[in-house]
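Written out below as structure tokens is the structure these notes cover.
Left out: one protein chain. Kept in place: all the others.
Going by the order they are written in, the chains are A, B and C; count residues from 1 in each one.
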Amino acid sequence: MIDKFSPDIAEALDGIPDAATILLGGFGAVGQANLLIEGVLETGVRNLTIVANNAGYGKVGLARLLKEGRVRKLICSYPRIVGSTIFEELYSSGKLELELVPQGTLAERMRAAGAGIPAFFTPTGANTLLSQGKEMRDYNGLPHVLEQALYGDVALVEAWEADRWGNLTYRDAGRNFNPVCAMAAKLTIAQTQHVRELGALNPEHIVTPGIFVDRVVHIPCGDPVG
Amino acid sequence: MIDKFSPDIAEALDGIPDAATILLGGFGAVGQANLLIEGVLETGVRNLTIVANNAGYGKVGLARLLKEGRVRKLICSYPRIVGSTIFEELYSSGKLELELVPQGTLAERMRAAGAGIPAFFTPTGANTLLSQGKEMRDYNGLPHVLEQALYGDVALVEAWEADRWGNLTYRDAGRNFNPVCAMAAKLTIAQTQHVRELGALNPEHIVTPGIFVDRVVHIPCGDPVG
Amino acid sequence: MTQKNWTPLDRNAIAKRVAKDIPEGWYVNLGIGVPTLVADNVPADREVIFHAENGILGIGPAPEPGKVNPWLINAGKQYITLMKGGSYFHHADSFSMIRGRHLDLCVLGAYEVSASGDLANWARSSTDTAPAVGGAMDLAIGAKRVWVAMQHVTKDGAPRLVESCAYPLTSMACVKRIFTDLAVIDVTPQGFAVREIIDGLSFDELQAMTGAPLIRQDAA
Partner (left out) sequence: MTQKNWTPLDRNAIAKRVAKDIPEGWYVNLGIGVPTLVADNVPADREVIFHAENGILGIGPAPEPGKVNPWLINAGKQYITLMKGGSYFHHADSFSMIRGRHLDLCVLGAYEVSASGDLANWARSSTDTAPAVGGAMDLAIGAKRVWVAMQHVTKDGAPRLVESCAYPLTSMACVKRIFTDLAVIDVTPQGFAVREIIDGLSFDELQAMTGAPLIRQDAA
């Protein structure tokens, strides 16, 4: 019987190596797999590359990973949000490498990785600081940038519901980057608020089919905090 | 008040010009907007480029458009299915141009058009007859083909439910190419089996948000035929 | 100093003026700041569908106190509500809507706009200590129309409408209309064309606060 549930966070996170690239779902405080992220801290891995829209929110999750010096590089669209002082300190002191990526390009690069598309042309960012050094080509009379797929070793996502096949749903704005991260990583680990029996999720309403999910852990952590 | 419903098929199809590129949802007999497609026949337009996975199924919809000689070119992954004799006659007699595209590339080229991605690299079809003359590049140690977005002037899709904002759901295997076609065309027209009040569709369960849909017509045509 | 005969619009009045130009049925993304205020200024009987980068169509008014849904925020991380007919989708789909030119309009704030419609709104210098771009570049290149809502001049009185931007660009030649506290200005092939000036302010006074030539244009 297929059963992707792990009994606890430690087992769910087993095997993440140093220097891994970890994709994090979430936007603002909503839909972040904070307990998995903090579990990564406890595994002791270092030298991580983190892909996330924000550089942590509040004092939880990614903010803690950053503070503890586990992150070598951040690939991110909007690191500077209210309360992201940890990021600013690390970045200005040269302790953290930053790859700034337009938000839509960030999402599309992960989606491309999950979809087997190694590179694509996008108009976003053409002829700006963020396209410097990249291959350019005109389409439809406008300049476009060639962007590369962004592959994760691990993705950490937060779901609203999950079943033992790893099928996931999300809640409201908690969907955001989560389905995109889930498809782009070799090892996708979900924390879920609710567990459902196989067959209880309507096949029309499953957002992330279990094929994109390797492990699930039940963490009924309630409303977003951050 | 936004109301995308058209009172009848003729009005829903108003304004399609000769030589238009029309994207058709559907796979096999399921999820085809047959009554809209046959409505196109009645508008008298000619010289069409049709994008569809199959070259018509049975004697309805696209099969009729082909038979009446309205189609100049077919962009298609699997024209040869049981009963597609009309296609084979037209093709072998040189009356129909065929662009054969792998099924996943067909879907991805339309998705790219809808997503503002003019071109992308894919491993599918590399070093085959279907990549001849196309730009190639190696990624991850494998050859890839540069494929172009496939834009539609019009998309004809079949939905299960629709509301006046044009939000759509589908039924079972009726989803297939429909959401992809809907996002890739300048003018997207849906025929829907059921009409729902605004707000009756759960926002988590809407598959094609109304932003991708211009017109809807209520056609409770029942189970797939063809 | 001569006495001013004019009073600049406040932030909400700018937003109200933007809202006036948005017809029913448009799909609209609103940037952070003054643009966000536009939503509440659309007449209640005019259906406009607001989009948020984080996967939402059909944003409704701000929630009443005590009725906040902590799972429902906009791209500015403010709590919102969802209208009937609203929908949720993931980030790649959300930016397909943006990049794929499905939005009728995006209203953004700006540091500077050039006479050719170049937009600078994401970084104050090329060596910004902690830059953040978010969805600005996607919106600027993707929406069918980009309008800017901003103060006409900086706090120091320097013009924000300029011949060419000094700040790093967000996107080239994308801005179509600018709503400031002083005027409504179109970006045309000939440059900045004035559509409206606030009461009491003369064309020449407006020109003096603008860093590129203005073209007279009757509102008609």
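The working rule: a contact is a pair of C-beta atoms (placed from the backbone, for glycine too) under 8 Å apart; a residue touches a chain by one contact, two chains touch by 3 or more.
Everything quoted here is computed from the prediction, not taken from an experiment.
Seen in the complete assembly, the chain not on display touches A, B. Only one residue from A:Glu108, A:Glu147 or A:Asp163 touches the chain missing from this view: A:Asp163. When the omitted chain is restored, the residue from A:Gly31, A:Gly152 or A:Gly210 that touches it is A:Gly210. When you scan B:Gly39, B:Pro102 or B:Pro209 for touch with the missing chain, the hit is B:Pro102. Only one residue in the set B:Ile2, B:Ala126, B:Leu146 or B:Val195 touches the chain that does not appear here, and it is B:Ala126.
By the touch criterion stated above, the residues of chain B touching the omitted chain are 27-30, 53, 77-81, 87-88, 91-92, 98, 100-105, 107-108, 110-111, 122-130, 142, 170-180, 207, 223-224.
Although one chain is not shown, part of chain A still touches it, namely residues 1-2, 111, 113-117, 163-165, 167, 183, 198-199, 201, 203-204, 206, 209-212.
Keep this in mind: only the chains that are shown with their structure count from here on.
Listed here as common contacts of chain B and chain C: A. As a whole-number value, the distance joining the C-alpha centres of chain B and chain C reads 35 Å.
Separating the centre of chain A from that of chain C, both taken as means of CA atoms, is a distance of 29 Å. With touch defined as above, residues shared between interfaces to two or more other chains in chain C number as follows: 82, 88-89, 92, 95, 98-99, 142. Residues of chain A in contact with at least two other chains: 108, 122-123, 170-172, 207.
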